[in-house]
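The next block holds one structure in the form of structure tokens; read it before the comments.
The complex appears here without one of its protein chains, the remainder shown in place.
Chain naming follows the written order as A, B and C, and within any one chain the residues start at number 1.
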Amino acid sequence: MSITTDQAAVVIAAGKSAATAQSLPPMNIAVVDDAAHLVAFTRMDGALLGTIDVAQKKARTAALFQLDSAVLGTIAQPGAASYTLEYTNGGLISFAGGIVLRDADGHCIGAVGVSGGTVDQDELVAKSAATALD
Amino acid sequence: MSITTDQAAVVIAAGKSAATAQSLPPMNIAVVDDAAHLVAFTRMDGALLGTIDVAQKKARTAALFQLDSAVLGTIAQPGAASYTLEYTNGGLISFAGGIVLRDADGHCIGAVGVSGGTVDQDELVAKSAATALD
Amino acid sequence: MSITTDQAAVVIAAGKSAATAQSLPPMNIAVVDDAAHLVAFTRMDGALLGTIDVAQKKARTAALFQLDSAVLGTIAQPGAASYTLEYTNGGLISFAGGIVLRDADGHCIGAVGVSGGTVDQDELVAKSAATALD
Partner (left out) sequence: MSITTDQAAVVIAAGKSAATAQSLPPMNIAVVDDAAHLVAFTRMDGALLGTIDVAQKKARTAALFQLDSAVLGTIAQPGAASYTLEYTNGGLISFAGGIVLRDADGHCIGAVGVSGGTVDQDELVAKSAATALD
């Protein structure tokens, strides 16, 4: 099972609401399916251009490994267990903001990636977005 | 002036409505700004995976040259005036489905690219999407 | 011998003057050295974004083969003598607007590439630019 277009829209709307409600910087929010292909993307007005690619790579990272990007970041670092993993798959992101999306049974149906603020802000928005599917 | 997040959402919603109303195959709809950076993207359930990139490249082509992709296609062909133009900028699309978005004064504010059906179906959806800004 | 920074500035200034004097669309003008590495580049206000890469590829094409891009275009076409040549070197341009720059002895010292208008307009500006070194 993969996330649907409608579910992706719910995820993105929740992310936008969270960013706005907490007066965070404008964000990019990307949703990919369980095969890491893009389903939906929104850039909020004024989001930094460099973060368009970052948001998509975060979502892609989480879906490809069924692992939140912050977790992958603990192992894909110089000196860590899986150093150089981050260079595979066209480039993974090793910091927070990419969250696996799961169905009621816990199966991965895709992932959401958020970028535009600090790493903590991105993660907060990504978690709010992911929770919208519960 | 560049297209806003809200305008991009209007464009995508109109494209989806057009595809659904006419029972066309599921489409990918991409909106880029006037500098060809992605603003919004939606993949309708079931759209062919290979068309995700095509939709984005169509939008990008139209924005980069302020020219609908179908027009570029008439000149970027073997034997035509600008053969090889299609290989620049990381790959352009030389067939229909990418439409320039303009403001009331006629200035380019971005572009929409649609892919998922036949070229004619893509173009029909792209035009419906673009018209939603009028 | 390769073109100098000062000579490249002369070439670009001449190209800009020619475009302005004849009320042509805003142009991108790129100058590369005899090894096809970029020496100087200018985008005139309003030039189409997609033509930034085209101008550079035209200059690069001319320098790599010591052949104006319009000449290469006659042989690097489907059905022509060197079809597929245009796919080498990261992508060559097979239409006019790239002109070899030569010293007084006829040796190649670099090339200029122009893009922003029609192919004929680009070629006219490129020739005016190249002539400035005489």
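One rule holds for everything that comes next: contacts are C-beta pairs under 8 Å (C-beta built on N, C-alpha and C of every residue); 3 or more make two chains touch, one makes a residue touch a chain.
Everything numeric here is computed off the predicted structure, so don't read it as measured data.
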| Given the contact definition stated above, which residue among C:Thr4, C:Gln22 or C:Thr131 touches the chain not shown here? | C:Thr4
| query | Which listed residue (A:Ala62, A:Leu92, A:Val114 or A:Leu133) would be found touching the missing chain in the intact complex? | reply | A:Leu92
| remark: In the full complex, chain A touches the hidden chain through residues 48-51, 53-54, 57, 73, 76-79, 86-87, 91-95, 118-119
| request: Since one chain isn't shown, list which residues of chain B touch it in the complete complex. | output: 33, 35-37
| query | What is the set of chain C residues that contact the non-displayed chain in the whole complex? | reply | 4-5, 8-9, 35, 37-45, 49, 52
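Assume only the chains that are shown with their structure count from here on.
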| Drawing the touching chains as a network, do you get a line, a ring, a star, a complete graph or other? | line
| request: Could you say which chain's mean Cα position falls nearest to the mean Cα position of the entire protein shown? | output: B
| remark: Rounded to the nearest Å, the gap separating the Cα centres of chain A and chain B is 25
| task | Using mean C-alpha positions as chain centres, tell me how far chain A is from chain C in Å, no decimals. | result | 43
| Of all residues in chain A, which are in touch with two or more distinct other chains? | none
